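Complex shown without one protein chain; remaining protein chains in place.
On to subunit A.
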(Lines give C-alpha, C1' and ligand atoms only; values in the text may rest on other atoms or scores of the structure.)
Protein backbone atom coordinates (compact mmCIF):
# COMPACT_ATOMS: atom_id res chain seq x y z
CA UNK A 1 0.00 0.00 0.00
CA UNK A 2 1.28 3.50 -0.85
CA UNK A 3 2.10 5.52 2.26
CA UNK A 4 -0.10 8.58 2.83
CA UNK A 5 2.75 10.70 4.18
CA UNK A 6 6.50 10.09 3.94
CA UNK A 7 9.22 12.31 5.33
CA UNK A 8 12.74 11.31 4.38
CA UNK A 9 15.62 12.92 6.32
CA UNK A 10 13.93 16.32 6.46
CA UNK A 11 15.97 19.18 7.92
CA UNK A 12 15.06 22.80 8.57
CA UNK A 13 16.74 25.66 10.40
CA UNK A 14 16.01 29.33 11.08
CA UNK A 15 18.74 31.95 11.25
CA UNK A 16 21.36 29.23 11.54
CA UNK A 17 19.48 27.50 14.39
CA UNK A 18 18.45 23.95 13.44
CA UNK A 19 14.80 23.17 14.29
CA UNK A 20 14.32 19.88 12.45
CA UNK A 21 17.62 17.99 12.53
CA UNK A 22 16.76 14.78 10.72
CA UNK A 23 13.13 13.72 10.64
CA UNK A 24 12.00 10.56 8.85
CA UNK A 25 8.77 8.60 9.07
CA UNK A 26 6.16 7.02 6.85
CA UNK A 27 2.44 6.83 7.63
CA UNK A 28 -0.02 4.33 6.20
CA UNK A 29 -3.50 5.46 5.10
CA UNK A 30 -6.29 5.02 7.65
CA UNK A 31 -4.08 5.82 10.63
CA UNK A 32 -4.38 8.34 13.44
CA UNK A 33 -0.89 9.58 14.28
CA UNK A 34 -0.28 11.54 17.45
CA UNK A 35 2.63 13.88 16.75
CA UNK A 36 3.88 15.12 20.10
CA UNK A 37 6.78 17.05 21.53
CA UNK A 38 7.67 19.93 23.79
CA UNK A 39 7.09 23.53 22.71
CA UNK A 40 9.66 24.38 20.06
CA UNK A 41 10.37 20.73 19.26
CA UNK A 42 9.53 21.32 15.58
CA UNK A 43 5.96 19.97 15.30
CA UNK A 44 4.42 23.03 13.65
CA UNK A 45 7.49 23.45 11.44
CA UNK A 46 6.99 19.89 10.14
CA UNK A 47 3.36 20.60 9.27
CA UNK A 48 4.18 23.98 7.70
CA UNK A 49 6.76 22.30 5.46
CA UNK A 50 4.29 19.65 4.33
CA UNK A 51 1.69 22.36 3.64
CA UNK A 52 4.15 24.38 1.58
CA UNK A 53 4.31 27.35 3.95
CA UNK A 54 8.00 26.67 4.52
CA UNK A 55 10.61 24.97 2.39
CA UNK A 56 12.84 22.32 3.94
CA UNK A 57 16.61 22.81 3.79
CA UNK A 58 17.18 19.13 3.01
CA UNK A 59 15.25 15.88 2.63
CA UNK A 60 12.19 14.82 0.69
CA UNK A 61 8.45 14.76 1.37
CA UNK A 62 6.00 12.47 -0.42
CA UNK A 63 2.22 12.61 -0.17
CA UNK A 64 0.39 9.53 -1.43
CA UNK A 65 3.62 8.39 -3.05
CA UNK A 66 4.35 11.59 -4.97
CA UNK A 67 6.99 14.14 -4.12
CA UNK A 68 5.30 17.45 -3.41
CA UNK A 69 5.82 20.08 -6.07
CA UNK A 70 6.14 23.59 -4.63
CA UNK A 71 5.17 25.10 -7.96
CA UNK A 72 1.98 23.05 -8.24
CA UNK A 73 -0.21 23.45 -5.14
CA UNK A 74 -2.96 21.11 -6.40
CA UNK A 75 -1.69 18.39 -4.02
CA UNK A 76 -3.25 20.47 -1.23
CA UNK A 77 -6.71 19.51 -2.55
CA UNK A 78 -6.17 16.21 -0.71
CA UNK A 79 -5.29 17.88 2.59
CA UNK A 80 -7.45 19.30 5.37
CA UNK A 81 -5.76 21.54 7.92
CA UNK A 82 -6.68 22.85 11.35
CA UNK A 83 -4.05 25.42 12.37
CA UNK A 84 -3.08 25.96 15.98
CA UNK A 85 -3.84 29.69 15.72
CA UNK A 86 -7.38 30.51 14.62
CA UNK A 87 -6.64 32.13 11.23
CA UNK A 88 -10.20 33.23 10.48
CA UNK A 89 -11.35 36.55 9.06
CA UNK A 90 -13.31 37.96 11.99
CA UNK A 91 -15.41 40.28 9.85
CA UNK A 92 -16.95 37.37 7.90
CA UNK A 93 -19.83 35.20 9.08
CA UNK A 94 -19.25 31.47 9.49
CA UNK A 95 -21.30 30.91 6.31
CA UNK A 96 -19.16 33.36 4.34
CA UNK A 97 -15.90 31.98 5.67
CA UNK A 98 -16.79 28.35 5.08
CA UNK A 99 -18.15 28.90 1.57
CA UNK A 100 -14.94 30.81 0.78
CA UNK A 101 -12.85 27.85 1.93
CA UNK A 102 -15.08 25.38 0.06
CA UNK A 103 -14.77 27.42 -3.14
CA UNK A 104 -10.98 27.59 -2.78
CA UNK A 105 -11.09 23.80 -2.85
CA UNK A 106 -13.11 23.93 -6.06
CA UNK A 107 -16.63 23.45 -4.67
CA UNK A 108 -19.51 25.57 -5.95
CA UNK A 109 -20.75 28.35 -3.70
CA UNK A 110 -24.08 26.61 -3.21
CA UNK A 111 -22.63 23.15 -2.51
CA UNK A 112 -20.13 24.59 -0.03
CA UNK A 113 -22.82 26.62 1.72
CA UNK A 114 -25.28 23.72 2.03
CA UNK A 115 -22.63 21.27 3.27
CA UNK A 116 -21.13 23.79 5.71
CA UNK A 117 -24.53 24.58 7.18
CA UNK A 118 -25.40 20.90 7.58
CA UNK A 119 -22.10 20.26 9.42
CA UNK A 120 -22.54 23.41 11.53
CA UNK A 121 -26.03 22.33 12.60
CA UNK A 122 -24.70 18.99 13.84
CA UNK A 123 -22.00 20.54 16.03
CA UNK A 124 -24.37 23.19 17.42
CA UNK A 125 -23.23 26.20 15.39
CA UNK A 126 -26.51 26.49 13.48
CA UNK A 127 -28.02 29.47 15.34
CA UNK A 128 -24.78 31.47 14.99
CA UNK A 129 -24.06 30.46 11.40
CA UNK A 130 -24.89 33.88 9.96
CA UNK A 131 -23.21 35.87 12.70
CA UNK A 132 -19.73 37.35 12.32
CA UNK A 133 -16.93 35.13 13.61
CA UNK A 134 -15.74 38.08 15.74
CA UNK A 135 -18.65 37.32 18.08
CA UNK A 136 -17.71 33.63 18.43
CA UNK A 137 -16.22 31.99 21.50
CA UNK A 138 -12.87 30.20 21.22
CA UNK A 139 -14.62 26.83 21.01
CA UNK A 140 -17.00 28.00 18.28
CA UNK A 141 -14.07 29.30 16.21
CA UNK A 142 -12.36 25.95 16.64
CA UNK A 143 -15.44 24.15 15.35
CA UNK A 144 -15.47 26.46 12.30
CA UNK A 145 -11.84 25.54 11.63
CA UNK A 146 -12.61 21.84 11.97
CA UNK A 147 -15.50 22.11 9.49
CA UNK A 148 -13.27 24.12 7.12
CA UNK A 149 -10.72 21.31 7.15
CA UNK A 150 -13.32 18.67 6.21
CA UNK A 151 -15.62 20.44 3.73
CA UNK A 152 -13.85 19.09 0.64
CA UNK A 153 -13.60 15.52 2.01
CA UNK A 154 -9.77 15.32 2.04
CA UNK A 155 -7.75 12.11 2.35
CA UNK A 156 -5.17 13.48 4.76
CA UNK A 157 -5.84 15.68 7.78
CA UNK A 158 -3.36 17.79 9.68
CA UNK A 159 -4.93 18.87 12.93
CA UNK A 160 -2.88 21.05 15.24
CA UNK A 161 -4.39 21.20 18.76
CA UNK A 162 -7.92 20.59 17.39
CA UNK A 163 -9.52 20.44 20.85
CA UNK A 164 -8.44 23.97 21.81
CA UNK A 165 -11.28 25.74 23.61
CA UNK A 166 -13.90 23.05 22.98
CA UNK A 167 -16.37 22.19 25.73
CA UNK A 168 -16.51 18.65 27.11
CA UNK A 169 -19.40 17.58 24.87
CA UNK A 170 -17.76 18.95 21.74
CA UNK A 171 -14.51 17.17 22.68
CA UNK A 172 -16.40 13.87 22.73
CA UNK A 173 -18.02 14.59 19.35
CA UNK A 174 -14.69 15.57 17.77
CA UNK A 175 -12.98 12.46 19.15
CA UNK A 176 -15.71 10.31 17.64
CA UNK A 177 -15.43 12.20 14.32
CA UNK A 178 -11.70 11.46 14.25
CA UNK A 179 -12.24 7.73 14.78
CA UNK A 180 -15.04 7.62 12.21
CA UNK A 181 -12.83 9.36 9.65
CA UNK A 182 -10.01 6.90 10.36
CA UNK A 183 -12.46 4.00 9.89
CA UNK A 184 -13.30 5.41 6.47
CA UNK A 185 -9.66 5.37 5.39
CA UNK A 186 -8.60 8.92 6.17
CA UNK A 187 -5.12 9.59 7.51
CA UNK A 188 -5.02 11.90 10.49
CA UNK A 189 -1.86 13.62 11.63
CA UNK A 190 -2.73 14.93 15.03
CA UNK A 191 -0.67 17.24 17.20
CA UNK A 192 -1.55 17.98 20.81
CA UNK A 193 -0.21 18.62 24.28
CA UNK A 194 -3.11 16.77 25.93
CA UNK A 195 -1.41 13.44 26.41
CA UNK A 196 -4.35 11.38 27.60
CA UNK A 197 -6.33 12.28 24.46
CA UNK A 198 -3.35 11.44 22.24
CA UNK A 199 -2.90 8.14 24.09
CA UNK A 200 -6.60 7.34 23.75
CA UNK A 201 -7.00 8.20 20.06
CA UNK A 202 -3.71 7.46 18.35
CA UNK A 203 -2.89 4.28 16.49
CA UNK A 204 0.67 5.47 16.41
CA UNK A 205 2.65 8.05 18.33
CA UNK A 206 5.66 9.95 17.06
CA UNK A 207 7.60 11.82 19.73
CA UNK A 208 9.78 14.66 18.55
CA UNK A 209 12.48 16.10 20.79
CA UNK A 210 14.90 18.86 19.79
CA UNK A 211 14.26 18.28 16.11
CA UNK A 212 14.64 14.48 16.11
CA UNK A 213 12.20 11.59 16.34
CA UNK A 214 13.04 9.87 19.63
CA UNK A 215 10.11 7.45 19.79
CA UNK A 216 7.84 6.04 17.08
CA UNK A 217 5.23 3.28 17.34
CA UNK A 218 1.96 2.44 19.02
CA UNK A 219 1.63 3.25 22.69
CA UNK A 220 2.25 -0.31 23.86
CA UNK A 221 5.41 -0.59 21.77
CA UNK A 222 7.03 2.61 22.91
CA UNK A 223 6.01 2.25 26.56
CA UNK A 224 8.72 0.27 28.31
CA UNK A 225 6.43 -0.23 31.27
CA UNK A 226 2.82 -1.18 30.55
CA UNK A 227 1.66 0.62 33.69
CA UNK A 228 2.97 3.99 32.66
CA UNK A 229 0.94 6.76 31.02
CA UNK A 230 1.87 8.65 27.87
CA UNK A 231 2.35 11.74 30.01
CA UNK A 232 4.90 9.91 32.17
CA UNK A 233 6.55 8.45 29.12
CA UNK A 234 6.73 11.90 27.54
CA UNK A 235 8.36 13.30 30.66
CA UNK A 236 10.83 10.41 30.83
CA UNK A 237 11.81 10.56 27.17
CA UNK A 238 12.24 14.34 27.15
CA UNK A 239 14.21 14.19 30.40
CA UNK A 240 11.75 16.24 32.45
CA UNK A 241 11.28 15.11 36.04
CA UNK A 242 11.10 18.23 38.18
CA UNK A 243 7.42 19.15 37.57
CA UNK A 244 6.49 18.67 41.25
CA UNK A 245 9.29 20.92 42.42
CA UNK A 246 8.49 23.58 39.79
CA UNK A 247 4.79 23.61 40.75
CA UNK A 248 5.67 24.05 44.43
CA UNK A 249 8.05 26.95 43.69
CA UNK A 250 5.41 28.58 41.49
CA UNK A 251 2.64 28.44 44.09
CA UNK A 252 5.04 29.57 46.81
CA UNK A 253 5.65 32.76 44.87
CA UNK A 254 1.94 33.23 44.10
CA UNK A 255 0.98 32.97 47.77
CA UNK A 256 3.86 34.88 49.34
CA UNK A 257 3.00 38.37 50.61
CA UNK A 258 3.43 41.07 47.97
CA UNK A 259 6.33 43.36 48.76
CA UNK A 260 4.09 46.43 48.78
CA UNK A 261 1.65 44.97 51.35
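The working rule: contacts are C-beta pairs under 8 Å (C-beta built on N, C-alpha and C of every residue); 3 or more make two chains touch, one makes a residue touch a chain; residues count from 1.
Please note the rule applied: contacts and distances are computed from a predicted model.
S.K.: Name the absent chain by its UniProt protein name; which of "ATP synthase epsilon chain", "Fe-S cluster assembly protein SufD", "BLUF domain-containing protein" or "ABC transporter permease" is it?
M.R.: From the choices "ATP synthase epsilon chain", "Fe-S cluster assembly protein SufD", "BLUF domain-containing protein" or "ABC transporter permease", the unshown chain carries the UniProt name "ABC transporter permease".
S.K.: Which of A:83, A:162 or A:211 touches the chain that is not shown?
M.R.: Residue touching the absent chain, from the options given: A:83.
S.K.: Write the list of subunit A residues that the hidden chain touches.
M.R.: 14-15, 51-55, 71-74, 76-77, 79, 81, 83, 85, 87, 89-92, 96-97, 99-101, 103-105, 109, 132, 134-135, 260
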